[in-house]
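Here the complex is missing a single protein chain, while all its other protein chains stay put.
Here the chain labels run A and B in written order, and each chain numbers its own residues starting at 1.
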Amino acid sequence: MSNYSKSQSIREGIWSLIVGLKITAKNFLKPTITVHYPRETVPTDKLEGYRGHIELVPKPKDPFTPKCIMCNLCATVCPSGCIKLVTVKEPIEEKSKSGTNTQEDKKTAKKKFKKKLVAFELNYNYCSLCGLCVQNCSVKSLRFSKDIYLAGYSKEEFEYDLLARLRAKAKVKSAKELPQKNSEG
Amino acid sequence: MISLAQIPIPLIKIVVGLLGILIFIGLNGLACVYLERKVAGHIQRRPGPFEVGPHGILQPIADAVKLVAKQMITPKGADPILYWSAPIISFAPAIVCFLPLPFGPSLQNISINIGLIMVLAFSSLNVLALCLGGWSSQNKWSLLGAARDIAQSVAYEIPLLLSMLPIVLLTGSLNLADITAYQGAWPWQWLVVKQPLAFIIFFVCIFAETNRAPFDLPEAESELTAGFHTEYAGMGFGLFFLAEYSYMVVGCALATILFLGGYQGPVAPGWWWFLIKVYGLLMVMIWVRWSFPRVRFDQLLNLTWKWFTPLILINILITALVVKLI
Partner (left out) sequence: MLDTTLDSLDLRGDFYTRNFQPHPSENRLILNMGPQHPSTHGVLRVILEIDGEYIVRAEPVLGYIHRMHERMAEVKRYEQYLPNLGRIDYLHALAWNWAYVGAVERLMGLEVPKRAEYIRVITCELNRISSHLLWWGAYLLDLGAFTPIMYAFADREIIMDILQRITGSRLTYCYYRFGGVSQDIDDKFIEQTKELCKYLRPRLKMYKDFVTDNIIFRKRVEGIGIIETEILRKYGATGPVLRGSGIAYDVRKTKPYSVYSEIEFDVPSYELEDAFGRYLVRMQEMEESLKIIEQCLEQLPAGDFILPKAPKRPKPPAGEVYFTVEGARGEIGVHLLSDGSAYPYRLKLRSPSFSNLSLFPEVVKGTLLADAVSILGSLDLVIPEIDR
């Protein structure tokens, strides 16, 4: 009995090797699945849901200004502290009032300051892409970009100013749209 | 002043032959590297080398340039003489091994009547090189690799030698050209039909001889980092590499000559048949390497001592009886 089972196990062992060779041979004949990166890129449907670095969402009517209300919630919630909002206080000019400056007007003018966003700095080097800032934004002024092909020579290249980025994007977009409108008109 | 006529013709023949062999070894190294990486890639559903030249065809040349240009580092505490002689000792005998091989009907460098023994003797020198390299590197992993290699060589050399004996008994010659001539043009006239067991054992032993997976114990990457050549950089490593591929070709060429009819083929016998068979066997070796896990050290010893040696001895006995009786 033991002799029989031994020869049986030897036969099975040798057969298992042949099965292994068969499987690799089958895979050898199948097409490759590599994406040849510089020449090909990942299909865009696979990038659905991809979270790149954050970007500002513009106001629906004005593509040059973000929805951001400068509440600083994103900067405080960020675990890595990589968001910094640079703001300045600007007095509000009230044009509708009469030109004479009474004392009352001066008092109110002192009080009426408006915060203005100068820069929205993101240090992408320290970002861990957790998404807490996007989730916590009270006016939905943040979203994830789809920038996937990021490479640079220094870490300074990844310190973004998202406001400047938004404006540059809007400029490009409007420059594209303008000639179309002109041709239509 | 020696005139040209005074130089003996056999010497010219050997020099020309050696040059030819060196060119063949170099080209073969390049071709094998490319072939191996491409086959491995496609088995794993990758394209393999793709960037240098069309379909990466120039990749082996780029690799060779890189290896030659790299700094030769001798590790602290290594014995420099032994350390640097090891790759040379590994590579040099490989050239000699090609001398008695009949590539074609008239394409044999030296036709000597102990060709088979000569090939075996010189190819065994590789073990010494591996041992020296491992010992002199001042690295514990290299040392373990060398120790494994010696134990392994003792184990596989015996069945390797014994598996050739039935062929010698049948053909009655050690000259490789005679052995080829003994076999016919058609596959059923080849000796593999008469000696299938010897062929299988021979081929498996070739894996061990050339340190190929699943018997790549001396260099076992995941166990001994890189085994005996852990410390080698640049052309030191390059020579070991080249030697490994050369021995692979020598092994496959021997298998072709002994069992597969050498340069003989159904139509138009010639060196092309020889090369087709050799590279066919090489493909099988590559295929096997990328399919199986590595065996353990003592399992290889078990396999060779407890299975191959008795089996091949029985095979020799039967062959001898048949030869005597018929």
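Brief remarks on what is shown
Simple rule for what comes next: contacts are C-beta pairs under 8 Å (C-beta built on N, C-alpha and C of every residue); 3 or more make two chains touch, one makes a residue touch a chain.
All values reported here derive from a predicted model rather than from experimental measurement.
Considering the full assembly, A:Gly49 is the residue among A:Pro31, A:Gly49 or A:Gly152 that touches the omitted chain. Only one of B:Asp63, B:Asp216 or B:Glu244 touches the chain withheld from this view, namely B:Asp216.
Hidden from this view is one chain, which touches chain B at 40, 43-46, 74, 76-80, 140-141, 144, 147-148, 213-214, 216, 220-225, 290-299.
Think of the hidden chain as still there; on chain A it touches residues 12-14, 16-17, 19-20, 23-24, 27, 33, 46, 48-51, 77-79, 128-132, 135-136, 144.
Here is the rule we use: only the chains that are shown with their structure count from here on.
On the chain A side of its complex with chain B, the touching residues are 17, 20-21, 23-25, 27-28, 30-34, 36. Taken in their complex, chain B has these residues touching chain A: 39, 41-47, 50, 287-288, 290-292.
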